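Left out: one protein chain. Kept in place: all the others.
== subunit A ==
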Amino acid sequence: MKNTLPETTPFFARDRAWHPPAFTPGYKTSVLRSPQRALISLEGTKSEITGPVFGHNIIGEFDNDLLINYAQPGESAIGERIMVYGRVLDERGRGVPGALVEFWQANAGGRYRHKKETYLAPLDPNFGGFGRTITDEEGGYFFRTVKPGPYPWPNGVNDWRPAHIHFSVFGHGFSQRLITQMYFEGDPMIWICPIVKTVPDQEAIKSLIAALDMNATIPHDLRAYKFDIILRGRRSTLFENRLEGN
């Protein structure tokens, strides 16, 4: 049975020991960009429970196909062809339909298409490196792309990011807003990365690693990686006080 009532209850409190803390000196830029005072806790009001919900009309036909959405006609991006798919769920395990998922990444050589990027690996003229989609009724999403390459960055003298795809997700409430990164199963770079290591709990890190899924892989075409994204859950409406504005 599907519950189609609008959800109006507050979200579960965020487990801030599971997320990375603000101050993580191994990731140097965080040193001057982390608040030093405690956050002020605020149980969700109408301002946090509500949030923008986007219509399918914003999504173009090829927005979820990075192999071709920037390519010349008949061309496609160079690299390992993959599909990334999964579901957006809440902490109660329910699919989040209508969630906007945006993603961006470097090309197969680890080069980003960005004005401020100077890495010597070349751009791929047929690869832009970004896309977006909206989840279906069960919270499912998918996109096609090439597997991004690892990428050196000025942190330690020899720091390299593992292959990763950035994700930005909108649920239904503004306080569900989440940006994170997806990593690839078996990548030895994951465990030495200062940005990965901002996450204190190893189980939490594992939840950002997408598994190779041979069952979803399309023979002679592309391999599949499965990545589920979990957003904050809402309290059940059972016995919820329906005060004005709650």
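General observations
Throughout what follows, a residue touches a chain if its C-beta (ideal position, glycine included) is under 8 Å from a C-beta of that chain, and two chains touch if they have at least 3 such contacts; residues count from 1.
What we mean here is this: contacts and distances are computed from a predicted model.
You can't see one chain of this complex, but its UniProt record names it "Protocatechuate 3,4-dioxygenase subunit alpha", from the set "Protocatechuate 3,4-dioxygenase subunit alpha", "Light-independent protochlorophyllide reductase subunit N", "Protein-export membrane protein SecF" or "Hydrogenase".
Set against the missing chain, the residues A:Ile40, A:Leu120, A:Val157 or A:Met214 yield one that touches it, A:Ile40.
Panel shows subunit A; residues 6-8, 12-16, 18-22, 24, 27, 29-37, 39-54, 58, 60, 63, 69-70, 89-93, 102-104, 112-117, 128-132, 166, 168, 172-175, 177-181, 195-196, 198-199, 201, 203-205, 207-208, 229-233, 243-246 of it touch the chain omitted from the view.
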